[in-house]
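With one protein chain held back, the other chains of the complex are shown just where they sit.
So, chain A:
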């Protein structure tokens, strides 16, 4: 008798917390690249999820919010494996991630196999993720790679007078997509693309490509990021080249600007475009930067949040707002949560974001230029802002569809009114 009492008490002690937890807490799985070219950006993503959760007191919709981090290495198969681990082993309700373009496409397909869970994109920017056969439970609150490039083309033609460019960009989906945004705009403004070079992601030696760049161009567009960008700039310096540069969105991100060594100095004066400007004067942005800087000691963060960080922050905000909206009710295959995510405008540090019928955000793009900050470092300064950039870059969905998906040869510059 006594023995069984003890046994049941022990059993109760074990049962109670876990039973209570299943009801009172919601688990987020953070799928983020912590290896490879974007490792440092990925780490900033994790920091920003923590920041958003801290600000909410680790609570939403009356429930405790917990999170699990699953590291990937920017390859789609690792991303899916880690996502399965999050859902099947860790039992998470919502996945926030992934970080890179081809991972995003893999996760869109994976999302369809778990219709009663929710995936909120981290910062991956492939157009196809929400454009081609989108998954009903995959939500993207950041602009896609093509949107990030919008506005830069007009800017370099009109403000800088650079009409002829050669391009070097990474040979994968984000490289194509980000380039498409720039090229559509650049060609519509009358620019000419003389030659296009595509380099494999993870290339570390660009000597041959640098030598192949034509001499008679106004500028070179660089659509590489992370360590690839630093390797390129380093070798570009060593080869003594001095043409103007135009940066793709990840070319002059914090990951590149905070790298150690002097390779990055070649970027001074380079205009880039992207979903954020670190000195954006708007109040929402300034408050967010302040919160970020206060939340982490100076040597454990970037001077201001990186592109990757902001993406994960906004994705977490979206999750928290939707959980609040449905009062923490994830029943019925999370149907109410999906509805809340897709229908409510979200106030973010980058302005209000609304999702379209593909659950893809429309929002603002910022044009910035790299300058010396006077303390031996580099920073981006705000130059212009283009609002309401839609998924179809201002075209109708039919026109945009007719143009075709981003690829090495798309867009056709001449067809858009440019040359080349």
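Just so it is clear, a contact is a pair of C-beta atoms (placed from the backbone, for glycine too) under 8 Å apart; a residue touches a chain by one contact, two chains touch by 3 or more; residues count from 1.
In this text, contacts and distances are computed from a predicted model.
Between the listed names "Glycine--tRNA ligase alpha subunit", "Phosphate-specific transport system accessory protein PhoU", "Formate dehydrogenase major subunit" or "Branched-chain amino acid ABC transporter permease", the UniProt record for the complex's undisplayed chain reads "Branched-chain amino acid ABC transporter permease".
Checked against the full complex, the one of A:102, A:255 or A:364 touching the unshown chain is A:255. Across the entire complex, the residue among A:62, A:200, A:377 or A:417 in touch with the chain not shown is A:200.
Residue A:237 is the one among A:55, A:75 or A:237 that touches the chain not shown. Those residues of chain A that touch the chain absent from the view are 34-37, 39-40, 42-43, 171, 197-200, 202-212, 226-227, 230-231, 234-235, 237-240, 255-256, 258-263.
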